[in-house]
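With one protein chain withheld, the remaining protein chains of the complex are depicted in position.
Here is subunit A:
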Amino acid sequence: MPGDTERGGSTAIRVENLSKTFDTAAVLHDFSLDVRAGELLALLGPSGSGKTTLLRIIAGLDFPDAGRIVFGAEDATRLPVQQRAVGFVFQHYALFKHMSVAENIAYGLNARKRSERPAKAEIKRRVGDLLDLIKLSGFADRYPSQLSGGQRQRIALARALAVEPRVLLLDEPFGALDAQVRKDLRRWLREIHDRTGQTTIFVTHDQDEALELSDRVAVLDKGRLEQVGTPDEVQEAPVSATVLKFLGDTIEVEAIAQGGAVRVDGRLTPVRAPEGLVGPIKLYARPWQLQFAEGGEAHLHGVVRSSYRTQGRQRIEVDRPEGKTVVVEAADTNRFAAGSPVGLRIIGGHVFPN
């Protein structure tokens, strides 16, 4: 389980009060985050949340207007990209088209000053090891144009690992790949990480990818850090409606809180409100936190609009009288005809102030 692996715990990278503005639009506001040594951290957020900018600032490809980047004990804020020793993997691979796979992987080693450059045989050995690691041993003499997207991204990763970076940074690494390849590569990246223990930060807008792959998830919104925690923590105890909504489909219902109890349409729900939260509030439930129920037990009523099957379950869209449509997930047993009236009972969820 990704969430269970506790590594080191010492801080590898400290992001302190970072601010960045492009033209007039602020992309990062007073942003702080600690990255632990050896962890696989996901930066999760919608497009425009500032996650890629943050990654590029850590890499040294962009510079902040204010704030600091600290690598270990070294202030790296003004350190040029070449001296940061980061491995960066781009969404569209950015492989060198005119170089073979082996030349691509060896690029960082060959770019070093003569005095620091490993011997030819040593470079060759390192390239061979990395090709083994990414399971593309027979591909040394191929060119990027002869490879599939998934293979190219693996080469890009090997190329970044070749320089033995302090931190590996991946910008939407699977964003350009199709669904099946994505899933395979995710698992593969997790394996590589478990084997190398390389501190890794990756940017994604895909919740499943972040939750499946990472030790910790940092949820970003509008240039601010909403929450950082293990995948379990952010899912079980989201700190805001924004985090909750971004982590998956939600149903939003008006509710009343009083003395910890939460009522919807006058009926008690099993959801508890934290102390101090009273009066009209919002209750958020996942599609599987609603059940079909008869009259007296139902919190909500509506009319079935449509239903479809997905992977052994069914999802039913229910139109509520106020005009909102909610999605309910249920076992794929009873099918509901469009137009039939149904009652829904809330069996779980989170509450936040209006």
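What we mean here is this: a residue touches a chain if its C-beta (ideal position, glycine included) is under 8 Å from a C-beta of that chain, and two chains touch if they have at least 3 such contacts; residues count from 1.
Going forward, contacts and distances are computed from a predicted model.
*Asks:* Just to verify: the chain that's not displayed, which of "Cysteine desulfuration protein SufE", "Dimethylsulfoxide oxygenase, delta subunit", "Sulfate transport system permease protein" or "Cell division protein FtsW, lipid II flippase" does UniProt list as its protein name?
*Replies:* "Sulfate transport system permease protein"
*Asks:* Please pick, from A:Val163, A:Ile256, A:Val327 or A:Ile347, the residue that touches the omitted chain in the full complex.
*Replies:* Of the listed residues, the one touching the omitted chain is A:Val163.
*Asks:* Looking at the full complex, which residue from A:Pro64, A:Gly108 or A:Gly150 touches the chain that isn't shown here?
*Replies:* A:Gly108
*Asks:* Would you indicate which residue among A:Ser10, A:Gln82 or A:Ser137 is in contact with the undisplayed chain?
*Replies:* If we include the chain that is not displayed, A:Gln82 is the one touching it.
*Asks:* Out of A:Ala26, A:Leu79 or A:Ala94, point to the residue that touches the absent chain in the complete complex.
*Replies:* A:Ala94
*Asks:* Just the residue numbers, please: which parts of subunit A touch the chain that's not shown?
*Replies:* 59-61, 81-82, 84-88, 90, 92, 94-98, 107-108, 111-112, 156, 159-160, 162-163
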